[in-house]
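First up is the structure itself, then whatever we jot down about it.
Missing here: one protein chain of the complex. Every other protein chain is in place.
Chain lettering (A and B) follows the sequence in which the chains are written, and residue indices restart at 1 in each chain.
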Amino acid sequence: MVQDLLNATTLASIYVLFALGMSLVWGTIGILNFAHGSIFMFSAFIAYLVVQQIPLGMPAVIAIAMVSGALIAVAMQYLVFQPIMKKAKNPHAGELQLVIGGIGLSAIPISFAQRSTLSNPFGFSAGTFETQAYTIGGVIITNVMIIILIVGLGLGVGTALWIRNSKKGLALRALGVDPEVSAMMGIDRPKLALATMLYSGALAGLAGALLTYYFNSITSESGDTLLLKAFAIIILGGVGSIFGVILGSFILAFAEFAVLLYTNGSWVTAVSFGLLFLILLIRPQGILGKKEVRRT
Amino acid sequence: MMGWIDQNEFLIGSTLTVFLLAISIQIPLRLGVISFASIGYYAIGGYGTAILMTQYDVSTWTSVVVASMAAAVVATLLGLIISRLNGLYLAMATVSFSLLLSAIAVNGGSVTGGAVGLFGVIGDITIWHTAGIAVVIIFLVSFTERGKLSRRIDATREDSQLASAMGINVTAYRRLSFPISGLIGGLAGALAVNLKTAINPESVNFTLVVLALTIIIIGGQASWIGALAGSLFFVWLPEILVFVGEWEEVVYGTLVVFAAVLVPGGVVGVFNDWRHRRSVARERPKVALLEAAAGESDAELTQSRSGKDG
Partner (left out) sequence: METSEATKAPTYDYEPVAEARGVAVHYGGIKAVDGVSLGLRPGNISGILGPNGSGKTTLLGALTRMVQLTRGSVWCQGQNYSQVKSDRVITLGISRTFQTVRLLPERTVWDNIILSTDVVFKRQGDKVEGLVKEAIARTGLEGLEKARPDELSYGMQRRVEIARAIAVQPRLLFLDEPTAGMSRKERTDISALMRSLRSEGLTQLIVEHDVGMMVETCDYLYAMNFGSLIAEGTPPVVVRDAAVQEAYLGKHGRHDA
């Protein structure tokens, strides 16, 4: 039982790392990035390609994945999302183009990875890092789990506090509530958007590397599965709420473990869709979300 | 000609069923509703037909009609229960609806055939039947692309708040799009399962949504012509260019990104813009004269214009 709780908490921490950047981007600059899953996967994939050539330790692998993620995200923002937002005749038309642009973008890295790995799982086994397991009072915990728990929860809570208390965080929140007002406040929207995407991409890369260490390997399609889970997490917690992401991640991870324990495993994938559908029917603004504030 | 059709029956059939699926997504999209539910309707139509035909020995056409109607009914209910949502929230709800259905397909035991799916769906639908159905649907859809109705549809999509201030009942239009989209999506699934004689969870997953959406974006959101052009393009291109077949996903992804950034109106949009420009080209000098005569141009505009002319 304690083991299950620990495993579920570790899974929740991975979810936090993955969904955090996505939620930040959606809640502030208004882009629901359908390519976030591919950034996640492809950063880990790049790190894998490097590790195949040079046996590196964990810090170097994570650094490569984070830098790759950040670069891919910034490139996407600069080449695709920003031009779409600039051209959009109204926010609504922009919304659809952004979703479509993201879907198109996501197909490209996935296809490259699929062809290069022949759709086989890939991992960092060529690196120097060794997973070690410790048994404490009958509960098994690995060094990877410890890192994931510390990094996931630390970054989750840290980002939430930063957004809530810092000046830059305030600017970001202003962007999320009303782009016009934030422009009047003198906020450089494109620059802040680029910075947000960079952070989000780095987080995706971090999540990609850590998840690969945790499960020993991932596949080209792993990002897509997580993407759909992230939708559920973000909406559960409330779009724009970072504490909501943490809450949503825990709810989803524990719900999935419960389903895994009490039913046939094949329903696990349905948990996220089910939760997502339910929350949208009952409380579309999410558990911690506020109703849209609009003022003229 | 007949020989060519016989040879390519499968590809022609695929084009037509993909076209119907694209229309099913396009109808709500034209009203500003980003809905991924069509994949769910397609699954209901496909699985419904397969179950009725293989497990209950129901005749082909009865199965197709019943399964498509079932999709329309489910779509209507979905439209009602998610009517509070809009924009991306609605999109998310429809994604989860479709994926829930595919989870049901995987876990449906002997009824849905689990991960293997159902096969041996052999009915008496020919390519001519499918083509006939497509023509009827094109005929009906083309009515929504002319005159008053098309204007109201455009307004609902472009600016729903403006549309309702103009007296257009936005909610009613959007709600009505659900059963229509459901019926056509169900029909697409029912015809596709007859064409392929099999259906499995893999064939009704998110990839299919992406394909259909891609088709509409490349072809154009505003017209059935766009959906048809996109379907032809995406079904035949990999056949014609082997290179494209190998790098299918990369080529599609790149095309979609280009379309989203550069030509949001798709091929049809580009064509319409060109036609409009040509038709006003003769009147352009007149327009400029009239504007000048009205003396309305504000200082900045006048400056920029004279700057260009000078």
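As a convention for this text, a contact is a pair of C-beta atoms (placed from the backbone, for glycine too) under 8 Å apart; a residue touches a chain by one contact, two chains touch by 3 or more.
As the structure is a computational prediction, the values presented were derived from the model and not from experiment.
Engineer: Out of B:S164, B:T207 or B:T254, which touches the unshown chain?
Structural biologist: Checking each option in B:S164, B:T207 or B:T254, the one touching the absent chain turns out to be B:S164.
Engineer: In the complete complex, which positions of chain B touch the hidden chain?
Structural biologist: Touch with the absent chain occurs at residues 148, 151-152, 154-155, 158-159, 161-170, 222, 265, 272, 276, 279-280, 283, 286-287, 290-291, 294-299, 301.
One rule holds in what follows: only the chains that are shown with their structure count from here on.
Engineer: Using CA atom averages as chain centres, what separation in Å is found between chain A and chain B?
Structural biologist: Roughly 30 Å, centre to centre.
Engineer: Inside the complex, what are the residues of chain A that reach chain B?
Structural biologist: Those residues of chain A that touch chain B are 32, 79-80, 83-84, 87, 89-90, 92-93, 95-101, 103-108, 110-112, 114, 224, 228, 231-232, 235, 264, 266-267, 269-270, 272-274, 276-277, 280-281, 284.
Engineer: Please name which positions on chain B make contact with chain A in the complex.
Structural biologist: 29, 32, 34, 81-82, 84-85, 87-89, 91-93, 95-97, 99-100, 103-104, 106-107, 158-160, 206, 210, 213-214, 217, 247-250, 252-257, 259-261, 264
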